[in-house]
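All protein chains but one are shown in place.
Here the chain labels run A, B, C, D and E in written order, and each chain numbers its own residues starting at 1.
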Amino acid sequence: MTLTPLPRVMVEPLVRAALLEDLGRAGDLTTDAIVPADATATMVLATRQPGVIAGIDVATLAFELIDPRVDVAIIHPDGAAIPAGDVIATVRGPARALLTAERTALNLLCHLSGIATQTAAVVDAVRDHKAKIVCTRKTTPGLRALEKYAVRAGGGANHRFGLDDAVLIKDNHIAIAGDVRTAIERARTRAGHMVKIEVEVDTLEQLDIALAAGADAVLLDNMSVEQLSQAVAMVGGRAITEASGRVTAQAARAIAATGVDLISVGWITHSAPILDIGLDCR
Amino acid sequence: MTLTPLPRVMVEPLVRAALLEDLGRAGDLTTDAIVPADATATMVLATRQPGVIAGIDVATLAFELIDPRVDVAIIHPDGAAIPAGDVIATVRGPARALLTAERTALNLLCHLSGIATQTAAVVDAVRDHKAKIVCTRKTTPGLRALEKYAVRAGGGANHRFGLDDAVLIKDNHIAIAGDVRTAIERARTRAGHMVKIEVEVDTLEQLDIALAAGADAVLLDNMSVEQLSQAVAMVGGRAITEASGRVTAQAARAIAATGVDLISVGWITHSAPILDIGLDCR
Amino acid sequence: MTLTPLPRVMVEPLVRAALLEDLGRAGDLTTDAIVPADATATMVLATRQPGVIAGIDVATLAFELIDPRVDVAIIHPDGAAIPAGDVIATVRGPARALLTAERTALNLLCHLSGIATQTAAVVDAVRDHKAKIVCTRKTTPGLRALEKYAVRAGGGANHRFGLDDAVLIKDNHIAIAGDVRTAIERARTRAGHMVKIEVEVDTLEQLDIALAAGADAVLLDNMSVEQLSQAVAMVGGRAITEASGRVTAQAARAIAATGVDLISVGWITHSAPILDIGLDCR
Amino acid sequence: MTLTPLPRVMVEPLVRAALLEDLGRAGDLTTDAIVPADATATMVLATRQPGVIAGIDVATLAFELIDPRVDVAIIHPDGAAIPAGDVIATVRGPARALLTAERTALNLLCHLSGIATQTAAVVDAVRDHKAKIVCTRKTTPGLRALEKYAVRAGGGANHRFGLDDAVLIKDNHIAIAGDVRTAIERARTRAGHMVKIEVEVDTLEQLDIALAAGADAVLLDNMSVEQLSQAVAMVGGRAITEASGRVTAQAARAIAATGVDLISVGWITHSAPILDIGLDCR
Amino acid sequence: MTLTPLPRVMVEPLVRAALLEDLGRAGDLTTDAIVPADATATMVLATRQPGVIAGIDVATLAFELIDPRVDVAIIHPDGAAIPAGDVIATVRGPARALLTAERTALNLLCHLSGIATQTAAVVDAVRDHKAKIVCTRKTTPGLRALEKYAVRAGGGANHRFGLDDAVLIKDNHIAIAGDVRTAIERARTRAGHMVKIEVEVDTLEQLDIALAAGADAVLLDNMSVEQLSQAVAMVGGRAITEASGRVTAQAARAIAATGVDLISVGWITHSAPILDIGLDCR
Partner (left out) sequence: MTLTPLPRVMVEPLVRAALLEDLGRAGDLTTDAIVPADATATMVLATRQPGVIAGIDVATLAFELIDPRVDVAIIHPDGAAIPAGDVIATVRGPARALLTAERTALNLLCHLSGIATQTAAVVDAVRDHKAKIVCTRKTTPGLRALEKYAVRAGGGANHRFGLDDAVLIKDNHIAIAGDVRTAIERARTRAGHMVKIEVEVDTLEQLDIALAAGADAVLLDNMSVEQLSQAVAMVGGRAITEASGRVTAQAARAIAATGVDLISVGWITHSAPILDIGLDCR
């Protein structure tokens, strides 16, 4: 499956803001003092752990925005799974630019690659089943588009991107509406025709009502593997089935075996440790 | 030690951007369809794990920016260490506002509390020693001020905030300058009088040169506990000593016992899992 | 059906920008020179044509951002259909603020009410049929969220809000993919599970293929009423049917009679004349 | 008369914002899924109605900001009056970029060309007279500079651009000042020496006072053709004369024959339907 | 003459940016460490030199944006001429807020009051003549609206605010056009009817041509007092006369005596020293 890079018009404002956050008002005191203006360098972005790469285009942009003379030759594009010690890209240009942009480029690349790597681990765990691994809206403020992209780089799929591109009826909505049926009917009446409706259900009784009310998808929250199997059987293809609830890579396999269509995993975006990548002299 | 909240003028732009990222162009489809405009609700922000709170003011702002009628009564302020199940704050107001702001508020609160919690664990590990735990510039782009604040909420201290508020001479700088002494001298000549100079040293030989050249602080990178003890002895109070290099909470104790002044830990900002906090009906 | 106002956090940046565009660098030369600072006034926003109101909250915000002492008492909220000469709201406060904010408030209110009014006319024409009137992405740059809201105020519904919240396969996509089936299959494989897929078809043959390939919705473009009837029959409820192609209010009735689910109309957003509303002394 | 394009520094922020409004957080789902990354295409921007072009540079920028490899060869520049079916420009480049930027480019181009076309119709109606057709401040929020430019492209002229570049005393100002003379005197005393003063008058009595008070221009509002003729005679060249009040193209000719210097027309900016232009495969 | 404050919507973005520029990423280290959160203080803004005040509203906003509990009681509003040692305003509230906002508030207040003070000195020098003192476009980038306001606070008037609100034909334009007459005619043909045309002339020959071509105003650049007298006589009221060219307060009196309408002075905006104002405990 191909991975489409985000258009530069979408990521450039974020990379500019990240550089300015690090440069502050005085710029790179250390590099400006120590590194001659005409020094050039060739360095490599290399993994220190095995993992899946995401964000190399964004990191490249960080270098280029500091100095357009920097040349980044990408060896492993986003989505590549590589071992520890592999070179992702070679970075050549004015030494000052390399050192000044280094931390911003790495902060983006390591964070996004961390998400891609964790995603890939869960995706791999369910590789013998049809279930897709999807992320949630539990993302870092300001980075949602990039983090959702990193999930795709890791082989996962995206759930909705915000409050406005799909209906997801949760327990609190149901509590206020009074019951599952009322909630779905209100949503059906008011949502646009291109908007799908998913309902969180905690029990098989709720599931029955949700199906009868015509939900496009059902979120089977915190159910046991047995309950999930029953739920999948009960749905019988009438709706998309999604399992959720603190799913580890290990747990994912058993869940996938129940036949659910999707397993949503919040921690791949909100709690993924970085992938350790360094900018090294070679 | 008191914890000073960041001025609203600093955090409001970020919270506004986070809300807009979630609202998109159509707003909260689900809540607008299902929840009556005049419904009110009282909910609680409660921990699902023990941890240290950071970001409750920011979360409060998320609710208030959606609807100024929301009232957030804070029970445990930032910096509080609380058990699982405790109520951090009660949130009362229009039900729509509570549900629409929920995810943004939680994304901020859980992320920052995760950092505070991990920081507190490392701080606790070294509690019998003088060493302070400090964070690095390995932060999430756009969130540096808040993440550094979360470190303080966890009892840690902050290293420099950017490239522009202190000199930190790393191996790449030394390589380009030719040697440690030259690098320090160039920095000394050009840095302002309020700017301290720290030098990364990998060996005791480099340390000796750095001390002779008058470094204010030395970053003892990836040294063994034995090397650290020797280094601390060699420094003899002439410079601030900082140990670094993938320090776990367990390792921190032994490192602190060497007598170093500081232990810098990158992962408390770049790889801290969230603290699980929910917005629940009570 | 209730109409949910957009959260202030979404519209305030736009209203601020509109005010600044009119104030320029010197502010309101005329009012500042002529109107005493302590003069107060009571004026009314009144229609000069019958129509449907949209944007009164946004107009109110324009007045309040110039001076928070302005009080706007809304008589006819957004969505109200009123005759010519009716008072929408009474505006009281410092005379300078009323005159300085007037044009910005009216530009927003008249533009959005124009869209609501045209939408309502088409909605009314199809009132005996199930067809919904939906808008397109043919909106004024910068105003999409507000213009889509105005369509809702006029009783219409919204099609997708951008390139990113639904798949809509058009003739150019099909041409590049080679055929309708391939295009749908590629989209099915890559789109998220909450994303619906609509396909533009120009002939009944294409429609047949699209249905077989499992399109969620079909856009029947520029078909005659006879073709539309045949198409609706052929679909038989297997997909949502949408008619499009320069639909006037008059034409809409006959189209709706064919039984299509939706009629999309571009001109209600891109070519609606304003609803003439004035700020008058009373 | 030549038409000067707006500097890129003025229009680029608006085009970027328009693209981001359409791309949202996930980009172009349809094109990314269906169109291969290496597909190229050649398409044309062609009119589907006769009209006057405005905005081709802005549309070009939309394509280039999505992908700098897109090449737009302009055949008919802004200001050109062309028949239906004519090619305005040829657009070559990566097929994805063409399809992703299409709607944003067209929304700008069709909207601005619509204004230019309507302006040209009114300008043409008065071609045998000296009267200039001028636009007002009744523009779409955020687009004033571009819409005023489109009026110039259609052969019209611009009235003031905001509240801050000229004095225009309206009935509400006069009502608060007490009388026309007082209003003009206050403005004369306080306005800068480069600022002209125009006064709205509804009667010939008011006109007499305005002329005696030294108004630079008089806005003859909603007067009949007979009144306008009298007014022009009364002015006798002592001030610029401007007629206003819902002027259709047909009415403009008779108004122009009265000898007024200017006819201001609000609807050419606030209610012009788009000029239908498509991006077609050829 | 009354002085109208700029609307808050115009100045708030600038004050926010100024505060953020000073707060950086960590906020006020000194105050946060030393001043208890609950300490309150009463301080005064007091002059250390005689001068004219401008910017007290802007300074007030700086305090309020840091903490809305700060109360600023203004004693001398903008435009007041006061002796050294006088209290401009009393500032009461949380001590932290007072100290944190102090520098930003003072930087704005002292800079703008410096401009007002220098303007007032030149205005005073010509008080026996009709000549107005006007400022130029030689302002500090980002501050034009505020600096032009400060000139008004000092009793001066404003020349054009930018390239877009009046025509000012300078020597370089004339050189490219070929001659004065051609330049004026081109401007007359293309400028809007509310736009005045001023021409810079260096000799009486050029002046003669400019008057014949119908210039609204003439800029008599770097002429001697004798030349100015001749020029004023030659103009005979047919155009506004403006003298310019490094005019000191002393020189202004003799220039004003020639009968020119305006004397433009660049240095009151580009080179005015600040008015020394302090925030003191009382």
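We adopt the following convention: contacts are C-beta pairs under 8 Å (C-beta built on N, C-alpha and C of every residue); 3 or more make two chains touch, one makes a residue touch a chain.
Source: prediction; values computed, not measured.
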Where the missing chain makes contact, among the chains that are shown: A, B, C, D, E
Touching residue (missing chain; options E:N222, E:Q250 or E:S271): E:S271
Which of E:T42, E:N107 or E:S229 touches the chain that is not shown? E:N107
Among B:R25, B:H129 or B:R160, choose the residue that contacts the chain missing from this document, as touch is defined above. B:R160
Chain B residues that touch the omitted chain in the full complex: 1, 132, 134, 157-161, 164-166, 189-190, 192-196, 198, 216-217, 240, 242, 261-262
In the whole complex, what residues of chain C lie against the chain that is missing from view? 21, 24-25
Applying the definition given at the start, please give the residues of chain A touching the unseen chain. 16, 19-20, 23-27, 32, 37, 65-67, 100
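In the analysis below, only the chains that are shown with their structure count from here on.
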Contact tally winner between A-E and B-E is B-E
Just the number, please: Cα centre separation of chain C and chain E in whole Å. 44
From the C-alpha centre of chain C to that of chain D, how far is it in Å? 22
Hey, what residues on chain C touch two or more of the other chains? 23-27, 32, 100, 144, 158, 161-162, 164-166, 189-190, 195
